[in-house]
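Only one protein chain is missing from this complex, and each of the others stays in its spot.
Read from first to last, the chains carry the letters A, B and C; within each, the first residue is number 1.
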Amino acid sequence: MEMSKFYTVLPCNGLDKCAGCVARELAIKLATETNSEIICPVLYRVADSRYNEIAAKNPLLVIDGCATRCASKLAAEKGLKIAKKITVTEEAKRKNVKLGTSLRLNEDENLFVNALIKDLLTEEKKIRTEDTTTGFPETFEYELYHKDKFIFRVPKEGFYYTENDTWAYVIGNKARIGVTDFVQKSLSDILFFSPATIGAEVEQFDDLGNIESGKAVFEIISPVTGKVTAINETLLESPELININPYEKGWLAELVLTNFEEDKELLLDFDHYYPIMQRKVDEFDV
Amino acid sequence: MSESTFMGVSRDKIDWSPRIDYDKCNYCMECVKFCPHKVFEINEDAEKKLIVKNPNNCVVFCRACGKTCGLDAIDFPDKKETTAYIKNIRKEADGNE
Amino acid sequence: MSDEKIKVIPCSGIGKVFGLITREVALRVANELCPEDAETLCLSYVVTGDDEVKQKIEGHNCITIDGCATKCAAKNVAYAGGIIKDQYSATEAYKNHRGEYGGTATILTDAGWQMVDELSEKIADKIKNERGDKNNG
Partner (left out) sequence: MAETKNKIGVLSCTGEDCLGGTISRLATRKLMEKVRPGETVTLCLPLFLAGGEEERTFAQVHPTIALEGCDKCCAKKATEKYSAPVCDVLIVSDIIGKDVAESKALSTRYLTEEHNDMVDKVVDELVKKIDKIDSDRK
């Protein structure tokens, strides 16, 4: 099967400590196993034109060895949009791997590189098996919260949430945005969708238009920073699709991400959003 | 009941609520009708017939009531500053753990 | 067969104002605006699915009026084999009155009644037009 290019990889390639060598090894393995292209950070410093094109072609994966984040800084300096970022020392901590002092990788460190590759491939597989026309999946698996006769759905995986009850589903450098079941159910029958403008540049927590029911107007607070590339035009005629399922056919907008790594600091995963929504549901008088 | 928080920061530490410009406001009360969170309060007998009574009821980052105001008499704190402030407090809290 | 009254079936939802609007529209069309051409039928009959009811609806012309996106009236009538000539929704009546308060599941406001009247007339006009065409042809 032909595999499209997966990432453009910018590793730090630091040769002063093991973490840098892991970053380098990870980049090389990824390039061979997924048909990704590597940007050499040293050459990039002196030869812009060669890499600018490659950098723009595919989502950019930046691999930093340590917290000094040389590769990230280089990307920022060159004005590149980062789709995904890995910091080796943080990943090592997360996976409970102790990095040594030698610049040659030992057996554990090689296994660690393989594990990181596996994580990335799993993510890529997710992207490739998704709806081919838009790249976003059509259906998700939900955790259900029952309150009296009402059921509130929250997708278990792959979503980032805000405490303003909006979500982002991210693939590469694109995100789809919507509201959660809490918004949909507390508004009740949604009658109007006033979308954001295509091409508009929004920052995290700016508004992306609003949705309105007979009860209230809800301002859609963007979970992410980026440029609006699409809105769900079917909602203009049929805003009730948001009531039917706000995560699937009821999505609101799509954005190209421009600052996702930083946006993430203030985003919640399922484990953190779910209890917040539960509390809101319990306090909400239906 | 647990104390109200936003992004893990105590809500009363976050300064986010509408600011009424009384030179512009004509007390049409559209904002009051609009907001379901009882942020505003009307007092017909007072000099200022409309006040922000419950600033902490305001949904952080929501600016929707401002859009109902034809006279542009409602303003909000700077979103970037608020975001940075929340991040800082969270970092401090992490550091104290 | 063609002279048979068309069945106007509302969802009559009990949870929100939209259900009441569908019910009031159906009663207005069947009892007041088009008593000769239209009649209404309880949706609950259709839900229970008794054989007697099935005969009333299977293969017969129906107009459904729904209050929310779940479209109970349209779905249930379709399950029972009714022919849905037209589908309407209370939210469409509401959309022409953006920002107005229509009432509750038991009481309509003046704005709510206006919504009922507008949708009722729209449906009645359509019924009359179609009947008229048939009689002339």
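Throughout what follows, a residue touches a chain if its C-beta (ideal position, glycine included) is under 8 Å from a C-beta of that chain, and two chains touch if they have at least 3 such contacts.
None of the values given here were measured: they were computed from a predicted structure.
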*Among shown chains, those touching the left-out chain*: A, C
*Write the list of chain A residues that the hidden chain touches.*
148-151
*Considering the whole complex rather than only what is displayed, give the residues of chain C touching the chain that is not shown.*
10-15, 19-20, 23-24, 26-28, 30-31, 40-50, 70-73, 75-76, 79, 104-108, 113
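Here is the rule we go by: only the chains that are shown with their structure count from here on.
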*Among line, ring, star, complete and other, which best matches the way these chains touch?*
line
*asked:* Going by the touch criterion at the top, tell me which pair is linked by more C-beta contacts: A-C or A-B.
replied: A-B
*Determine the chain that sits nearest the middle of the structure, using the mean of its CA atoms as its centre.*
A
*asked:* Suppose each chain is reduced to the average of its Cα coordinates; what separation in Å results between chain A and chain C?
replied: 46
*Just give me the whole-number Å value for how far the CA centre of chain A lies from that of chain B.*
29
*How about chain C: which of its residues touch chain A in the complex?*
16-18, 67-70, 91, 94-95, 98, 101-102
*asked:* If we count contacts the way the header does, which residues on chain A are in touch with chain C in the complex?
replied: 188-189, 191-192, 212, 214, 240-241, 243-244
*Provide the residue numbers of chain B that touch chain A in the complex, in ascending order.*
2, 6-7, 34, 36, 59-64, 67, 79-80, 83, 86-87, 90
